[in-house]
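The complex appears here minus one protein chain, its other protein chains still in place.
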Amino acid sequence: MPEQNMVQALNTALHEMFADDPRVLLMGEDVGKNGGVFRVSGGLYDKFGAERVMDTPLAESGIIGTAIGLAVGGMRPIVEIQFMGFLYPGLDQLFSHASRLRTRSLGQVTVPLTLRMPYGGGIRAPEQHADSAEAYLTHTPGLKVLVPSTPYDAKGLLYAAIEDPDPVIFLEPIRCYRLGRMEVPEGRYTVPIGKARVARPGTDLSLIAWGAMVNLAEKVADKFQEAGISIEVLDLRTLAPLDKEAIGNSVAKTGRCVILHEAPRTGGLAGEITALIMETAFWDLKAPVARVTGFDVPYPAYAWEDFYMPNVSRVSRVVTETLKD
Amino acid sequence: MPEQNMVQALNTALHEMFADDPRVLLMGEDVGKNGGVFRVSGGLYDKFGAERVMDTPLAESGIIGTAIGLAVGGMRPIVEIQFMGFLYPGLDQLFSHASRLRTRSLGQVTVPLTLRMPYGGGIRAPEQHADSAEAYLTHTPGLKVLVPSTPYDAKGLLYAAIEDPDPVIFLEPIRCYRLGRMEVPEGRYTVPIGKARVARPGTDLSLIAWGAMVNLAEKVADKFQEAGISIEVLDLRTLAPLDKEAIGNSVAKTGRCVILHEAPRTGGLAGEITALIMETAFWDLKAPVARVTGFDVPYPAYAWEDFYMPNVSRVSRVVTETLKD
Amino acid sequence: MCLLRENRGPGQQPSFKGALILESWPIYRVMGDGTVAPNVVPNELALKIYQDMVLLRTFDEKALNLQRQGRVGTFPPSLGQEATEIGSAHALSKQDWMAPSYRDHGALYVHGVPFENVILFAMGRAGSLAGDVRALPSSIPIATHLPHAVGLAMAARMQGEDAVAIAYFGDGGTSEGDFHEALNFAGVFKAPVIFLCQNNGWAISTPVSRQTGSATLAQKAEAYGIRGRRVDGNDALAVYQVVRESRERALAGHGPTLIEAVTYRLGPHTTADDPTRYRDTEEVGAWRGDRDPIVRLGAYLDQQGILTADDLEKIRVTALEWVNQAVEAAEAMPPVTPLDMFEHVYATMPPRLIQQLQDFEGSDR
Partner (left out) sequence: MCLLRENRGPGQQPSFKGALILESWPIYRVMGDGTVAPNVVPNELALKIYQDMVLLRTFDEKALNLQRQGRVGTFPPSLGQEATEIGSAHALSKQDWMAPSYRDHGALYVHGVPFENVILFAMGRAGSLAGDVRALPSSIPIATHLPHAVGLAMAARMQGEDAVAIAYFGDGGTSEGDFHEALNFAGVFKAPVIFLCQNNGWAISTPVSRQTGSATLAQKAEAYGIRGRRVDGNDALAVYQVVRESRERALAGHGPTLIEAVTYRLGPHTTADDPTRYRDTEEVGAWRGDRDPIVRLGAYLDQQGILTADDLEKIRVTALEWVNQAVEAAEAMPPVTPLDMFEHVYATMPPRLIQQLQDFEGSDR
């Protein structure tokens, strides 16, 4: 099995899907000759041509709206949005249409659409290129939201997304694109939608994370391990629908939980997870569920990025406090 | 003091503000001669003319974007979006610009903009006219979000909004527009941003609500009162920034809490409030914090509306359960 | 060349800019003065178009009545726009994709959606407007369905189908960003799509002169390098021909067309609207009578000896019968169930929805 980083795993998955299914298309800004700004679609244009790998005009709503039409009309479009912060002009297409067409038509009109985009911070990108806006999407019934943190999951979840009969948002943590390599099987396999992964089992405290925060959680777990404290790291992988069972099981076992996310704290997904813990593991809690997140400020320009981003020291402090009680 | 319903209170407030401050403008679809589809701006056009009461082209992003320019340029624009479900094409202007211009310019460019819109269900409106999308906005640093539930608060909060130096979203619960009358003072007064209101004091359980759900909470409180159970109803009034202190105090006192909202459950504001309770009143909790909300479906067409909306029976059931533990 | 001088009542200012006379954007017309094109619609089809227009008018009047009785909810009639609704839809084939707005039940009917479904829709039962036809559910948000039509058109072409897509929208719709993005995409990808803009003079209370500074809506096509056409939207035969021709051009690979059908909304925006707040009854009056699309087509068919006064009466009676049957059928439908609300959010209900449905069923209601 080849060792691949996340960009390579995704690129391979796309090449395979294009070869397998003539209905699969890719569309977006600079996905063609340029292969996307992070090269995730590298080589597709040369191999499958401009009809299936479509550079579009610079217009997110138009891109998503056209893809909705393509999906309803029988194709399997994959859309790339260049950065998550540029999804916003296209949100209406998700909120008003992609997420509702099935319901509004009582199941007669369906939208098998995959919307990929790089998200999150940590690479000193220019302003407004590092947003983590997952909570806007996870609050929208009718959408599914996936976030891989490893090359293996990236490929398997992308297969699951493209085979799903409903619109799926596929968030690619920029920080993880080239973070490390691992063995990634050739050919089709899927990672199930809606299932979290225990990235590291533990007994004393649950650290819940996704995307680039999983790596941070693992570092923190390593650190506490040295002090003899066993931290379980749960990589959610799917943010909608959330794996309530896995969350409940982990927290019921450990009795303590800290949730991490890059997005600003208020209204971030940590709140929802906390509410799910109330429903599943309240009586097991030995300490309040805590969270380490981005601050309630717009993601700052990169000179301030290190201040904004959760790091080992900030997480450790909250973990220590949560262990105290 | 005159007795007014919410539409009248808002209308009076607008008339007064227009008379007091020549920088105040209103813009939106059908706000002029038609006075807005709910008549909140009735009479303004005749009194203050088309220059200050501007019917705009049908384009939410253009409306909000132009208003941002007007605000930066020295005016005090009030925008009306016709229904909250039609805000979505304009979200980018809020997420990328209105909420960030102060930060991005380190305080040099400011956006004193008030964005009003009817929201929520319960009046058998056509499809997509009944969304409660407050959680998209409360997760956006840089915005403030207000929701009055009474005519008095409506007027006082609108004054607070328009005098605020930052962008304020002002949500008007459609269900409350003509729900009842109360005494509303003439002339200027403000209700402070960021302060919840104890709509009804109680000792056994806290019901936290906003908008049209406050009225429902009061009905439930009445019902339990008869059984000798004392329920405190907290009307949040401001959804961003949340009044963490008031929430914490109430739940610390009662030890039990149920949160109500119309929006779909997952990712709704109840999650954030639950997380705040973790931070402020965890050790006082006698039962898990629970929530009664809309279901995780797009707000349905009105034949299904009664199934969707939280009602006395659904809330009572959860309250009873929460009291059991 | 016939100019749309009817838009100006005697001694009146033009009530909206769509009415301005612009030689470079002539109004295409078949019936009436200064006819620019001979009629090519066969008699039988013309008669069918007439019947459907009467049916639509009858239906709308019935629905307005039902709304007043509280038997249906908010309803947007298409009074005055029957020529565009019916003429355009008859120019399509069943294979074509339709992306309608809330006011386009007339076009949907011709495309295959029964009127009882329209009643159901007005009774707050979504889902009724898509059926065994190639149509999207009517778009409630303005103009944001236009990109869907572009995608549908491209999908049809990619799959080698002999089909186009058509989007219906109003003058107000031309202001939305998605109008621009859709027409621009269509121009770049030469999609076989027709953008049918019904310029009925008003977007609720906003006249088209407040909607844009351009003299016509058709000229907006210039911005995308695509074809634009103005047509007399109260002339069903002209509308039919322009749509037909646009369809053929699209199928032949010549790309999209933006059609501005100049018409007038005779009724309220919806039953919740009171148009006397914002427009003169005189203006409305000027569009009634001779300019009414049904009167016009009737007179034309009469002139051509295609139908007699007797036929006319029969058509009206039959229409009423049909409509009453549709109402009965709709009102006889089984009531909605909570399951409907939960089961169509995703192909497979996720655990949280199963749980929520169970909770719902466990509760008192």
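Letters A, B and C name the chains as they come in the text, with residue numbers starting at 1 for each one.
The criterion applied here is as follows: a contact is a pair of C-beta atoms (placed from the backbone, for glycine too) under 8 Å apart; a residue touches a chain by one contact, two chains touch by 3 or more.
Since the structure is predicted, the reported quantities are computational estimates derived from the model, not experimental observations.
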item	value
Shown chains touched by the chain that is not drawn here	A, B, C
From C:A223, C:L251 or C:A299, residue that would touch the chain that is not displayed	C:A223
Touching the absent chain when the full complex is considered, from A:E16, A:D55, A:E245 or A:E279	A:D55
Touch criterion as defined above, residue of B:G35, B:G65 or B:G156 at the omitted chain	B:G65
Candidate in contact with the missing chain, chosen from B:R104, B:R197 or B:R291	B:R104
For chain C, the residues touching the chain missing from this view	175-181, 184, 187-188, 190, 210-215, 219-220, 222-226, 255
Sites on chain B contacted by the missing partner chain, in the whole complex	51, 54, 56-57, 59, 61-62, 64-75, 77, 89, 92-93, 96-97, 101-110, 141-142, 144, 164-166, 194, 241-242, 244-245
Touching residues (missing chain, whole complex) on chain A	29-30, 32-35, 37, 55-59, 61-62, 85-86, 88-89, 124-129, 265-266, 295-298, 300-308, 311, 313-314, 317
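Basically, only the chains that are shown with their structure count from here on.
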item	value
Chain nearest the overall C-alpha centroid of the shown protein atoms	B
Centre-of-Cα separation between chain C and chain B, whole angstrom	36
Computed distance of Cα centres, chain B from chain A, in Å	30
Between chain A and chain C, centroid-to-centroid distance (C-alpha), Å	41
Numbers and ranges of chain A residues touching at least 2 other chains	61, 89, 92, 96, 103-104, 141-142, 241-242
Chain C, residues touching no fewer than two other chains	126-127, 140-141, 144, 177-178, 340, 345, 352
